[in-house]
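Incomplete set of chains, arranged as in the complex.
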Amino acid sequence: MIEKVFRDPVHNYIHVENQVIYDLINTKEFQRLRRIKQLGTSGYTFHGGEHSRFSHCLGAYEIARRITQIFDEKYQDDWDHHESLLVMVTALLHDVGHGAYSHTFERLFDTDHEEITRQIITSPETEINQVLRQLAPDFPEKVASVINHTYPNKQVVQLISSQIDVDRMDYLLRDSYFTGASYGQFDLTRILRVIRPVAQGIAFKRNGMHAVEDYVLSRYQMYMQVYFHPASRAMEVLLQNLLKRAKFLYPDHKAYFATSSPNLLPFFEKKVELQDYLALDDGVMNTYFQVWMTSPDTILADLAQRFINRKVFKSIIFSEKNEKNLDLMRDLVAQVGFDPDYYTAIHRNFDLPYDFYRPEVKRPRTQIEIIQKDNHLAELSSLSPLVESLAGTRHGDNRFYFPKEMLTDTSIFSQQNQAFKAHIRNDHFIYGE
Amino acid sequence: MIEKVFRDPVHNYIHVENQVIYDLINTKEFQRLRRIKQLGTSGYTFHGGEHSRFSHCLGAYEIARRITQIFDEKYQDDWDHHESLLVMVTALLHDVGHGAYSHTFERLFDTDHEEITRQIITSPETEINQVLRQLAPDFPEKVASVINHTYPNKQVVQLISSQIDVDRMDYLLRDSYFTGASYGQFDLTRILRVIRPVAQGIAFKRNGMHAVEDYVLSRYQMYMQVYFHPASRAMEVLLQNLLKRAKFLYPDHKAYFATSSPNLLPFFEKKVELQDYLALDDGVMNTYFQVWMTSPDTILADLAQRFINRKVFKSIIFSEKNEKNLDLMRDLVAQVGFDPDYYTAIHRNFDLPYDFYRPEVKRPRTQIEIIQKDNHLAELSSLSPLVESLAGTRHGDNRFYFPKEMLTDTSIFSQQNQAFKAHIRNDHFIYGE
């Protein structure tokens, strides 16, 4: 086929040299990713972060293409070039099962975007499956097994999913570019120069160690400053409480929801088919929320308009040992007239920026390996004091969310407002501390 | 108030130092702009170009803030600092009346986003109007008159709307950044250093002439390469034919559209209130199109799925004198089984990149003025041979769109396919040339 290119602000160009990649991009399941934002509610905090999962998946594919091209050219002894297409295809499709506001939605409706991804790839009803089967009857299952981490070739699995994989490399660069939060930038060109296949999987040459270190730092900084931003989590919390309210109301108001939000019915009824899932996207969800804004249920209507019009909750940090005292705050929220079940929430965000392999833990990490001059491998944190300081430590915070009205001093509830604020200092819940 | 900032990848930070600006941003009419893409269908060609009108409006405001801050500090004799807030507010709100896929939608449903903008600003029912009235009872009308070009102070009008205004400066930089088409970049910092108020309006100091020249070139290049891209126009053409089909079907299928696309009814019925208009956004429209994909009308269903799944038409360039011969092509399209009314279209895109003031034409341009060392003004194209070469000349092309199927060689219609292709060379319609 004639090479196709897509202009991309992050990688300059996405090169498509293989018909099957081009056909996959043109399937309706892949095009659907244009209608799902990569960053979910973060776009409400970083207004530039409005890019879709479509562009991220293209970007992950492009990194996979560049890596496998290098492997094919330079490392024929350690790399089976027949795996290259599998890596590219899996990179392209790794997120195809994501839905609208996945993280929140999954918690409420018990779905799992990784499971959906596998279904889209292996179910004969999808266009994606049809394209893949043209390659080989078992190609869909191979792709699914890479996503599952069960594919025997560890090199392939690690390129798609490890502590430094094509997915993460693209999303850090991309989210950084679009939000304008420059912390996520790292030297991809350098990493491409030093990445190589080794017997056990993927490793990096010693002279690129600093680029890998910088990648780990960038990842940490993006989590702390973008992904865990309190205002984005406030939108998640609103969304979660809104959907919780809808679920609560549904049994007694089925007709209302059948009209106002038909595509959600299978989820309320817990009878979800793949096509039901694919029929949801950001636009569909927001359309429903806009209808709910006029619902006779005041809580549903109010939460919907808060979400649509971005009237976010405020939050404070609390320590785990002090969590028990939050009932005090919920009581005050209730006294002011807000149902704490729908107008408060706890949101926990923690990340383990990096870890070496610990066989004793539940899901041990594949550690990042550096190739020494004498060809022995050394684990990254053994060489980098900075990474060592991050290894094995979870970072993040617990936040308690509540209506902004609790902080304004109104004449009617000034007593509760005062009491509420007295328990806060420097954005921390200090009662009992 | 405490200064607020918004992280912005184009301007680094958007600074809000004025409570009224902050309140305007938080109105529901302004937040709605988050749900409308700046570039309409261009995002289907340049996948990075998914940013919303929300971010562009913030950006235009930020440029206005920087310019008026400079004017307030450095040009007290030539600039009335009471106008600064008016400029910032108008810059923020200048596009607030844009709707989903405005350009196509307006042609089909006879709406006008500039008129809607004025209504949103002046109608007492909007939150925006309420915020503005707090400044002064006549402030909404003042803002509207700037947008109307009837405001007496020409400096204010030109900052908002002229051949080099805050709107254009932001969208060139922004669209360029997000699409990755680097041609739109120019030296905003330099332009901010040399822009100044003069008796007749706005002018630029001689030592920044090259930055202004570069801006004109950037604008030209963005039009030729991004805004007029044939694939984006192919999506516009699909959308236009889809909505045309819906309008055609509506009178006999009112119940279907009442269920599938309730918010469009006022437009089909030509009884549109402001709130009807505000209830439409990209997500709502796409939600409706997804429902239409299962319509019993095969043309409606097919065009809807082509739009949603990005199955674009192909196109050729034709010259105006040869337009009459296109019926030949439409006939061939019809022979293959496509209704030419819905499966072909003509799309014309022309731009006048720059012009000096020509009193004799209908809407004469405000020319760009350069301040010489002796303080006389000189019109830009008199100093720049490059701009002179663009001045007064329209650039663009006429394209004829048709289904991609016309170019593939099928066994059934190979005769028509051959005939069709015989009239095309180098993407031009050559019959009769």
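The letters A and B name the chains in turn, as written, and every chain counts its residues from 1.
Criterion: contacts are C-beta pairs under 8 Å (C-beta built on N, C-alpha and C of every residue); 3 or more make two chains touch, one makes a residue touch a chain.
What you see is a predicted model, and the numbers here were worked out from it, not measured in a lab.
Chemist: What number of copies does the complete complex in this structure file have, with 2 given?
Modeler: 4
Operating definition for what follows: only the chains that are shown with their structure count from here on.
Chemist: Per the centroid of Cα atoms for each chain, what is the distance between chain A and chain B, given in Å?
Modeler: 32
Chemist: Under the stated contact criterion, what part of chain B meets chain A in this complex?
Modeler: 6-10, 12, 26, 28, 31, 34-35, 43-44, 46-48, 50-52, 54-55, 58, 177-181, 279, 281-284, 286-287, 290, 305, 308-311
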